[in-house]
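Shown here: the complex without one of its protein chains, the others still in place.
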Amino acid sequence: MNAIEIKGLKKVYDSYSLGPVDLTLPQGCIMGLIGENGAGKSTSIKAMLGMISSEGSIRLLGKDIRSEAASVKQDIGVVPDEIGLPEMLNVKQVEKIMKDTFTNWDSAQFADYIKRFDLPEKKAFKTFSKGMKMKLGIAIALSHHAKLLILDEPTSGLDPLVRDEIVGILNDFTRDENHSILISSHIVSDLEKICDYIAFLHKGRLMLCEEKDRLLEQYGILHTTKDVLEGLAEDAVIGKRISEYGAEAIVRRDRVPASFDTQPVTIEELFVIMAKEA
Amino acid sequence: MKGLLKKEWLVLTHKPMTLLVPVLLFITMSIAAKTFVTLLYLPVYAGILPVTLLTTDENSRWDRFALGMPYNRKSIVSAKYLMSLLLIACGCVLTTVTILFLMKSITPEQLLLIAAAVSAGSMLLASVLLPLNLQFGTAKARIALGVLLAVITCISSAAITHSSNTESNPGFNLFEKIAAWNISTPLLALLLLAGALILTAVSWALSVCIYRRKQF
Partner (left out) sequence: MTIFIDNKSGVPIYDQIYTQIKGQIISGALQENDPLPSIRNLAKDLRISVVTTKRAYDELEHEGFVYTVPAKGCFVAPKNTELLREEHLKQIEAHLAEIRQLAASCGLSRDEIIQMFDLLDSE
């Protein structure tokens, strides 16, 4: 079963439109949804969860989100970009609500995360910093035996220490082969290492959705001269930067002679180049 | 839905004094001034409180967050209405008890009628306010709130003035006029209540419709 199966997702606004988008996340995998601000990452996630109306078929954990929304969400942990808990409530009160919300709520697990994240139990939510709010959101998402985690920009605004901690937690979540994660971010470096799949969203279009390893193998950075670059096959170069001192290009490895020495490219570099050329 | 109700309850009661002080104020002022006018603030207050729940939701951006959890839109609306009915019931009880205290000579039938009227009034308020707030947001709907309050104040003041024969108001007694219709008081009370409940149900259905179409 696929954790996420989306076909033909479309959403039209006045100022921009998203899609059509086809996205599949096999169970047990982590997918990074990468895109600039306004690319459509949040829109996609909101559509996936029924927060906004949309066209197309959306199945999460094998169930149609439109007809079975509430029951699917028992098994999904959602961390939106804003944790919308009532500001005056504290962690203890939030737990009471969650206990009555999720059938599989695990109080012990929640208490564990609260302790681990060092969150105060009796202080009002509005006193929390952004990082603390996010941590609480993650604690909630991880404390009801969810099989799928969907996170929308969970690390933006957080310091590197916290981000590393969160990446570690997400990594551990998928030690279980029945657990999957979809995480959207514009901080690519957080996702690069642990993701199995990468999807690039740019201006409402899905540029690609592939196994991260294949992407990194397919493309490389070539440092050479302008002339050499011009001598390459047309579809070999997907983006370039030419200066006084030489040329740097992101190339398709299979379209470039084997003798050329290509360096590894990062997902971030790849995305920037592809978005620019699109 | 249990989680939703718990949330509404926790939000409402997080500072109990904020909730209770106005109530105590209305009651004591009524008793002190021996008048019903200030007492009517109670059911009005009960009818308006659900709007504060909506305001909290808006400020906390709860709606979108809630949709990431296993709630459907219908239950989110229903929880508000249930809470609102609970508040109205409390308001009704407090009002009628205070009236009993103020007007020892009142008959049980009249008391019943008052209870029904007061509840109906609150329900009317809530029924109008909830869909309006859901549709337009609490900032814009505040205008409607103001208008409604003005209208209610006028009507209820008039009703009170004309409900007993005093020197300032001979001739027109609301109770007598109603009695002239020859409907028994309990029946009237029942009709009022039934009407209010039907109105609430219609309002609920409308709210569900509105909320279902909202984009977050």
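As written, the chains take the letters A and B, and residue 1 is the first residue of each chain.
The criterion applied here is as follows: contacts are C-beta pairs under 8 Å (C-beta built on N, C-alpha and C of every residue); 3 or more make two chains touch, one makes a residue touch a chain.
Computed from a predicted model, the values in this text were never measured in an experiment.
The absent chain, not drawn in this view, touches the displayed chains A throughout the complex. Screening A:83, A:195, A:256 or A:273 for touch with the missing chain picks out A:195. When the full complex is taken into account, the listed residue touching the unshown chain is A:172, out of A:121, A:172 or A:254. When you scan A:28, A:56 or A:157 for touch with the missing chain, the hit is A:28.
Along subunit A, the points of touch with the absent chain fall at residues 28-30, 167-168, 171-172, 174-175, 177, 193-196, 211-213, 216-217, 220, 262-264.
Rule of thumb we're sticking to: only the chains that are shown with their structure count from here on.
Remark: subunit A and subunit B have CA centroids separated by 46 Å (rounded to whole angstrom). Within the complex formed with subunit B, the subunit A residues making contact are 46, 49-53, 69-74, 76, 78-80, 82-89, 93, 96-102, 150.
Against subunit A, the residues of subunit B that register as touching in their complex are 2-4, 6-7, 10-11, 14-15, 56-57, 59-72, 75, 213, 215-216.
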